[in-house]
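Removed from the display is one protein chain of the complex; every other protein chain stays in position.
Going in written order, the chains are labelled A and B, and every chain counts its residues from 1.
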Amino acid sequence: MITFSIVQLLPLLRSLFSRPVTERLPRPPGLPGGARFPGSMQLRHVDAGSCNGCELEIASAFGPVYDAERFGARLVASPRHADGVLVTGVVTRNMAVPLEKTLDAVPEPRVVVACGDCALGGGPFAGGYGVADSAGPLAAPDVAIPGCPPGPVAITQALRTLTGR
Amino acid sequence: MSAALFLGALGLGAAGSLAGAALPPRARGGVAALLTAGACTAAFAAAARVLASGVTVTASSAQILPLTGATLSLDPLGAVFVITAAVVGAAASCYAVGYAARGGGSRAATGLLPLFVTSLLLVPAAASITTFMAAWELMALSSLLLLLTGHRRREARDAAQWYAVMTHAGAAAILLALVLLGAHAGGQSFAAIQAHAGGIPPAVRSLAFVLALAGFGSKAGAVPLHVWLPRAHPEAPGPVSALMSGAMVNLGVYGIVRTGDGLLGGGELWWWLAVAGLGVASALFGGIHAAASADLKRLLAYSTVDNMGLVLTGVGAAGALAVTGHRVPAALAMIAALFQLVNHSAFKGCLFLAAGSVQRAAGTRDLDSLGGLLRRLPVTTTLFGIGALSICALPPFSGFASEWLLLQGFLRGFTAHGAATATALLAGVAALALTGGLTAAAFVKAFGIGFLGQPRTPSAAAAGEVGPAMLAGTAMLAVPCLVLGVVPGAVVPLLARAAGTALGRPVAGGAVPDPLRAGASLAIAGSTDVIQPALLAAVLLAGLVLAWGLVRLRARAGAERGHRARRAEAWGCGRELQTARMQYTATSFAEPLQRVFDDVLRPDRDLDVSHLAESRYFEQAVTYRSRIDDAVERGAYRPLIAGVRRWGEVARRAQNGSVHRYLAYGFAALVILLVVLA
Partner (left out) sequence: MSASLLASAGVSAIQLGAAVAGGPLLYGLMAKVRARAEGRAGAPVRQPLLDLWKLLGKERIHAGYSSVVLPLAPLVLIASTAAAVVIAPLVSTGPALGRTSDAFVMVFLLLLGSVAVALAGLDAGTAFGGMGASRAMTIGALAEPALLVALLALSIQAGTSNLPGIVSATLAHPGWVATPERVLALAALVIVVLAEAGRIPVDNPSTHLELTMIHEAMILEYAGPELALVTLGGMMRLGLLLSLLSNLFFPWGIAAMGSIPRLVLGLTVLAAKTGAIAGVIAVAEVSAAKLRLFRVPEILSAAFVLSVLAVVTGLVLP
């Protein structure tokens, strides 16, 4: 059941009333012009065959230090609740159809965010035997985040261009 | 006038039965239904007049039944039950026309249904022991024979066997009780018994009440005497099961109220606490089984046990409060119990008729094989939905008003001092709450899995909407669910009169003050507790329209997308193949609740693994079977039946076929009798 001891409570209260550890990030150039989803955007993350390096960076981007949520972005479980898909990894043959289906399940207006060199067609696995012939929706992503893996700051700044904050 | 109407109703019913048995096949269904509907209308009119005027109507004849004659007396309490039976009877006859036309129209079925309906109208009006028992037996036999019209199926024969034994054991108990009372009171009419009730010794009165409780309780479906109900109601044909659940079980409650409050003038506290205890046990047991059942009609049958348990709790609370002198809360509890009973007849009848339509259309009543019926049978689904929302006590339907009244009845009763009464009331509230939640779970399962989603089998996918007669019959019972929910004030004052008749035979004189003010709202006299169902319904409707307007408004603002919704494949995590079998089934839906109530349900699980011949490490096939039997049946009845069989085997040793031994038995008995009598 719920174990609630003073030992657990004190550090919680301390962090509640002190400054958060989140770093301040400089505003990306051109903000807030061109924001597709001003103030609020939800993304459905799809791992289309990644090595999980990008996933770790994304987890860090939504963690306490870089906190992308403060700019209005959030990861959600269902594509129907989302505004777009955040794709990592080179699109393997097995994930080609699921990726299409996931994107199709997202209501309009929607975006495709390609995260990492693999999703942009490069990376160490490009041209491998398990990779799908066509990149599908990743052929023309709305936002590209290059890097292998891209750092959490790059990811956060890219999401800010979509939310305009 | 009312007497003539009522007798005319009985005559029409008898005529309908003859017509159904005698006329050629094409005509008999329609003519019998018409005559039965006429009988129900006449009985409704007579009972409505009695209720409205409050005057009891009597009729008697010394010729109809041999030796004792027949006496009929319709007072406001009986009138409520006559009205309920009349409405359900009319709906069931209308439904039966359509049901029969599709291949169920044997001479027996069309002949017996009017007889069954007539007996249901007759029982609440019977006013002497012989009339009552004659009507009771007529009801039991006609329903038994109607159940046996499905005799080709083994389950129907089984169900009929259980029903026959239990209903006749109950009838024997009732007969014994009434005869005890009649013998001590020196007369066999109810009026005579009531007049002399004070002079009967308390032990005899208690014994009579306990016997009557056993007999009538069994008919009403009180645990542990309910085991015939979940077997018989599902196996009966559509209109018959609606009549059984919607009108026949009510008469069990009628019997208890009539014997305890009417004939015996109130009685002891422990009687009514026992009634309330039975009610609580039935409510909980029925609710748990309904939540765990995957057979549509069995679910409805257990739900009947559940609701009758709530009614019995109300009746028990009313009786207990009346005995301890708190007449106003007692009247309130009785009104609430009667209202719940009336509402139950309406929505349960509607649900059973709709379930019968589903069984006709899809060929099965197993929820695990149904699904997607909203597209195929839209009207039946809507009517089932109305019944389901009503039984879950959701505003603005009728179940909401009656459950609120029951809660108020219990709440008011706490002003009475007495630990036993307070415990019973607290148990009543807890039972009402838990069964409310369990009923909601059961009917979300029944409606959501049976009617929504995708069809799970080809027969469900091929189901077609049933005929207009069946739809009309079901709709006839769905309308009261809505109307009584929005304007309960139309009916509740009449029920107050009935409750007053039931309870208001005070030894010290004086009528029971009115505990309710009913108009556009239901208000409890002497407190600020009130509900306004019509206003709530209006607010809900306004809320619906406003929310819908908000969606349209904003959609218009983003007009480039239009307001048509896009139809897309269901989200299955990107899975390439999605089939109907991937949906939840009724068994899986009920599984968490089944786990919680494992001790009550005690499911019978069977896991059968067969391995490949080559190696024990590889499995060829795995078969899993899980059955939920009625725990009372398994725990109490099967051992009892096994014990009776064993004694039967023992007794057979005395029957070895030798005529000499039988002659010796006779001679020995004669000698003993002579010795004893000398």
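As a convention for this text, contacts are C-beta pairs under 8 Å (C-beta built on N, C-alpha and C of every residue); 3 or more make two chains touch, one makes a residue touch a chain.
What you see is a predicted model, and the numbers here were worked out from it, not measured in a lab.
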| item | value |
| --- | --- |
| Touching residue (missing chain; options B:432, B:476 or B:601) | B:432 |
| Touch with the omitted chain, as defined above, among B:544, B:609, B:640 or B:672 | B:544 |
| Candidates B:453, B:467, B:493 or B:574 - the one touching the absent chain | B:453 |
| Residues of subunit A (touch criterion as defined above) contacting the omitted chain | 1-4, 8-9, 12-13, 15-16, 20-22, 37, 39-42, 63-64, 67, 69-70, 72, 74-78, 80-81, 83, 105, 107-109 |
| Residue ranges of subunit B at the interface with the undisplayed chain | 291, 371-372, 374-375, 389, 392-395, 400, 403-404, 407-408, 410-411, 414, 422, 426, 429-430, 432-434, 436-438, 440-441, 444-445, 447-449, 452-454, 521, 527-532, 535-536, 539-544, 546-548, 550-551, 554-555, 557-558, 561, 563-573, 578, 580, 582-584, 588-593, 595-596 |
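Note that only the chains that are shown with their structure count from here on.
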| item | value |
| --- | --- |
| Cα-centroid distance, subunit A relative to subunit B, in whole angstrom | 58 |
| Subunit A to subunit B touching residues, read off their complex | 46, 78-80, 97-99, 101-102, 104-105, 107-108 |
| Footprint of subunit A on subunit B - complex, ascending | 561, 566, 568-569, 571, 573-576 |
